[in-house]
Structure formats: structure tokens, C-alpha cells
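Structure record follows, encoded as C-alpha cells.
Every protein chain except one is present and positioned as in the full complex.
Chain naming follows the written order as A and B, and within any one chain the residues start at number 1.
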Amino acid sequence: MIPDFDQQGAAETKQWVPEVSAPAILLENVSKSYGRIFALSNITLALNGGVTGVLGMNGAGKSTLFNLLMGKLKPSQGSIKLFGTDPWKNPAPYARVGFVPEHEKMYDWMTGYGFVSTFARLNGLTRDEASVEANRVLEFVGLTDVAYKKIGQYSKGMRQRAKIAHALVNDPELIILDEPLQGCDPLARTTIMNLIRELGRMGRTVLVSSHILQEIERITEQIVILHQGRLLALGNLHSIRERLDKIPHRISIQAENPKELAKDVIDIDEVYGVSFPDGKNISIQTHNLGAIHSQLPRIIVDNNHKVSTIDNPDDDLASILGYLTSGGGM
Amino acid sequence: MAAAITPQPVEYAAETPVTGKVRLEAAWGSTEGDEDFTTTASSAPKPDGQVFKPQYKQWNGQLNPRWMRNWAILRHHLLGIFKKGHRPWGMPIRLYLLVVFIASLTDVGLTLVSALIGDSGLHSIWGVSRDNLYGHVLGFFPRNMLYYPVIAALLVGGVISEDRQHGTSALYFSRPITRFDYVGMKFLSVALIQGLIILVSLSLYYFAEIAAMGRGWAWIIDTLPMFLATVFSAVLLIFTYTSIGLSLSSVSKGKFFPGIALLSIILGTKILAFIVSNLFDREILYLISPYDCLAHVGQAIIGTQPTYDQYSWTWSLASLVAMNALALYVLTTRVSSMEVTRE
Partner (left out) sequence: MATKPDTIYRAFDRKASAIVEFTLRQYRTKTSTWVVLGVGFTALALIFLIYIDVMGSEFESVDNDGDSTDYDNDGYPKGQELRLGTDPWDSESHPGLFDTPIEPDPISMYINEDGFDWDINSKIGSQTTGIDDDGDCLNSNKTDSQKDTNDNGVPCDIIVEYFRSSDGNIYTYVYADSGVDEDPDEDAYSREAIHMAFVLSIGKLGFVLLLGIFLPLFMATGLIRDEMSSGTMHFMLAKPIARSEVFLYRTLGYLGIVWPYVIVLGILGALVSGFAGSGDAFFRFADLGVWLAIIFATMMATLVYGMLFNALGVFWKYGIILAIPFAAWELGMALLSMGAPDAMLLRFSVIGWALMIVDAAAMLVWPNLDLFIVMGQWGGGGQGSGWDFDSSLEGSGPLDFFSSKPGLGLSAFTAMIVATLVMLFQAAILWFIGGAIFKGKEIQ
């Protein structure tokens, strides 16, 4: 066999031993460029344990990052290590990794069970072991009753779950999911989100990507925000939000009698401005979203206002990114 | 009547994350229990749910005539050879078409040269005659080995298979275009492009002879039957190659497989039959080779010396009909069952 030139010491006889202290994922100054376009610039990141969400708009570099982690791409600069080993050079760490790719193409002619068990054997399992493991993971994701149907007949949510099953069959310590909720119906979303939370609870390192903040929020607090190939924020969403709380937020309320509502709302201390974008809506500007939301219900009910919608128009990734990138107020 | 709602304390945990929308839900109660509330504060109570009567108004406008729609498809495919903004045929294909067209004009050029320099020997080799008309369309080397089958292969390469691969047939079928029109116009466009090369060069050859050698009406009347017979043979050739090629294109999803398969069929069967006939002196295998069937029929109707003497040309004609029927059958079945999505 072709020897792995990157291992130190005696080449083929020495077992590859994962460094005990190595984090599950370690990126150091990783950049990926295509000609003059940098898909990722200078990312440094270490992840070990728990569920982490990777957020970014389309084109921010999430898929590039995941492809780099999975050894499908080679970093132009910097180093990537999974469990202490560069996956591009040595695929051994994949025994502990499960990856759920974004794209949809699967082998439509295989049954779900066949798909999971055949590729399980590539981890070195025998046929029987693979069969046992396949049944276990199919039960975990809830596909037992359709396991013997062809994947071509599966719905989108079932296909996603089949991919997740395939990734979990080798009992991995690191699970990476690239946009797992994309295109799923609400029931499938809930199922998959529960799965991911369960995996996090079981002590694995889970990496999930999305461009929808609300999805990630339901799963985890740890987030990484990528924007135009750069690392924009990293850490506990809670603390990031606290910083962002100091930035002006808007609450938009559609009411029958906006002017009346405005008079009552303006009394709240944290409100520093109220505007009327059109006849039916009022827009409250505040620095402290939490405080407003805790007081708003009483005001509305006590004064018998007729309110039809309450919305936080700034509470999406685009606005957060806007704040983060414009550096406003931080 | 609004039920009393008390804001619940918010816990910071993974299940109850911390942005405004979710705080909103924490304040108002999460959306999961909505059905428990009888009413929330709202402007006017609406009856629960309302189905709106669907009003489908049929479009009473004038659909343009079918030929116009088909002409649009045909034009899209034909103009793609020279212009941008139409079906992109790819630079290698266009270049090769140009090369083949110029190469097909060698006999035209040599006829003109022989007229210019007044060399009757050269003219007797290259001028219009039964053998030369036959050779222009059905001669094996180089035309039917390097030119005509290859352009057929290049043209049929992605014509239907790319639509199947990328799902762009939806662009056609979401409009009032029948499947027959779809495949018919594609067939016609590929055939016309080949016809442009073969028939136009043939006609140029004929007219060059008339013009350069100063032929009169008597000559024209004499040679018109064999010219028309040659035109018919050329049409038969184009039709056969196109139908086989398109049926291959409807079966495959790749860009190259139909072209390579067409070349393999045309040249492969020819080589096979040639080897067998040399080895065993049996010409029967020529019946599976489209080129040889065409050549045999061409020889019979143009009136040149037959080179297949073990069986009559009607057998070759029958074989051609069978080949075309099979190809068209495959084509129509595949296209009529084609799903209008990425398969």
C-alpha cells in the first residue's frame, strides 16, 4: 500500500494514535482562494464538544468550510486538523466523523437499509456488524418502517434522515451537518432539530450550518458567524446578543388604533422613539428588547388595545450581520 | 373575550434561546400551545377559517398559430450556430461544421479550376457525373468516414440529453407545445444543419458545373434525374443519421455518449461487415450497417456501378426502413414518457 509520508516515526507499523488533547476540529489561519477570490480568509477556530451553529448568508463560505473539513478541498493556506490529523493527507480520522452533506443527490435505487449498511462496511465493519448498526441508527432517526423502500420513493425529510443515519452509523464523535433543515417540512424540521439536540446531549461535537438564525437558535447557543469568508463572531449567542442589545432595535406592531397605543407605549422607560411607518403600524425603537417585551403585554391588555401582529423586523441574520459589519455602536 | 396572559419568566438554556422573536414567544407563550387560547387580542373576531371560492378565469386571448411556435423553436436551434443568444452549440462544433463545409466543396473548386484552366482531363475526373455525384454524398473516404457521420454525431450529442440532464425541457412543456412538436423541431433543426452542408454543397457542385462549363438546357434535362436521385439519397442519409442519433440522445443523459455511440454504430458496423466480407466472402452483414445500406440504395437509384453484388438493393432499402422505424420508435417512446423535471 502507499505509505503515508506525513507520519512521524516508523511508517507503516506504527498505529495512528489520535492526540488525546487534540480538539475535534482545529483550524489555524485557514484560507481558501480560487484565483483572486477568497472563499475563506484567515479562519482560526477550535471546537470540541457540544452543538455549534455556523451561520452565514449564502456565499459566506459555510459550504467551503465544511468541504475543507471533510477533506474534499485543500486549504490554500493554514492548517486543518480533525482530532489532530490533517484529513486531506490522512483519512483515518473519518472513522470518528459523520458528515451530512447539503446536496440532495443520493442513490435512488438503493433501499434505505441497503444504503446505510453498505457504506457502513467502509468503516471496516463486517456484514453482520453493519447490519446491526444500520438498524440501530435507522431506529434512532425514525426510518425503521420505510427502511426497505427505495430511497427514490422517500420524501425530502426522509432523505435527510437517511443521510443522517448514514453519518451516524459509525458512532462518530464529531458530526457535521451542512444545512440539514433546508427544504424540509415543519414536521421533518422538528424531528431533525430534536435529533441534533439529542446528539449534543449525548456528548458529541456537532456542527450545524444554516442561514436562518431562528433555526440555529432552537438547537444551540454556541454560534460561529461567517460573512464574506471571514469569521465575524464566535461564541455564545447569548453574549453576542447582549452586546447587540445595546444597539437600537425596532418592534413593529400592527394595531387598530396606533396613535393610542403609541401614547401608552412611550411611557416605558426603555423606549426612546416611536414612529408611524404607515397608518396601521407603529414602530418602537428601543435599546433593550427584553424589557420591552416583558412590559408590552400588560400595556396592551390593560388598555384594551386591539393588536393584530407584533414583529421584530431586526431579528434576523441580515440585520445582525448588518450591525456586526457596520460596527455600529459596538 | 381575551384570556389573561401572564408573561412567563425566560430561562436561558439551549431549548429557550434568546433572541427577540423567541422572547416574544416566551412573553406571549410559545406558538406550540396556540390552540389552547380561545382568543388573543385582535381587532375583530373572524369566523374560524374561510375557504375562498377559486375563480379560474380561462384566458380568452388568441394563441398564435402552431407553426409560429414551432418556427420559434426551430429558429432557436438553427441560429445558435452563428449567433449568440440562441442555443449554444459550442465552439468545436461550429468550427468543425465550417471545416466540413469547406472540405465538401473540393469538387466544386476543382470543377471551377478545370474550367478556368481548360483541362479536360481534370474535368473528366472531377466534373459532374453519376459517379461523382454519388461520391459527393455517399463516398466512403473521406466524406462518410470523417465528415458527415462526425457532424451528425456532434449535432445530436446534447440535443435532447442536455434537456433531460438539466431539466430544461420544462421550458418547452410548460408552454402550449406538444411533445411531437418538440422532438419534431429538434429533429428538423439537426437535419437542416446537416442538409445545409450536404445539400448546399451538392447544389453548388451542380451549379458550378452548369455555370463554369457553360452547360445548356439539354444537359440539364439529361442530368436532372441523377441529380434529383442524389438529392434523395442525401435526404435519406440525413434522415437516417438524425433519427438514429436523436434516439440515442433521448436514451442518454450525457453530452458525449450519443455522439460516440452514433459513430460507433456507423463506423463499427461498417468495419465489422467489411472484415466479415473479406474473410468469409459473405456480404450479408452489410445489412446492419446503415452506411452500406444507404450506399447500396444510392448506387441503385443514382445508377452507378453496384458494389454489393450478393443481394438486391431492395434488401438494403428494407433494412433502412427497419432501422429508421426502430430509431423513431425509441425516440417517440422516450420523449412521450419524458418527465419534465431533472431525471
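Just so we're on the same page, contacts are C-beta pairs under 8 Å (C-beta built on N, C-alpha and C of every residue); 3 or more make two chains touch, one makes a residue touch a chain.
None of these values were measured; they are calculated from a predicted model.
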Which displayed chains the unshown chain touches: A, B
Residue among B:120, B:278 or B:305 touching the omitted chain: B:278
Contacting the left-out chain in the complete assembly, out of A:42, A:77, A:118 or A:182: A:118
Touching residue (missing chain; options B:264, B:312 or B:333): B:264
Where the missing chain touches chain B, by residue: 251-252, 256-257, 260, 264, 268, 272, 275-276, 278-282, 284-285, 288
Touching residues on chain A - with respect to the absent chain: 1-2, 12, 15-18, 67, 70-74, 90-97, 99, 101, 103, 105-107, 109-110, 118-119, 121-126, 166, 170-171
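Going forward, only the chains that are shown with their structure count from here on.
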Chain A and chain B: spacing of chain centres that average the CA atoms, whole Å: 45
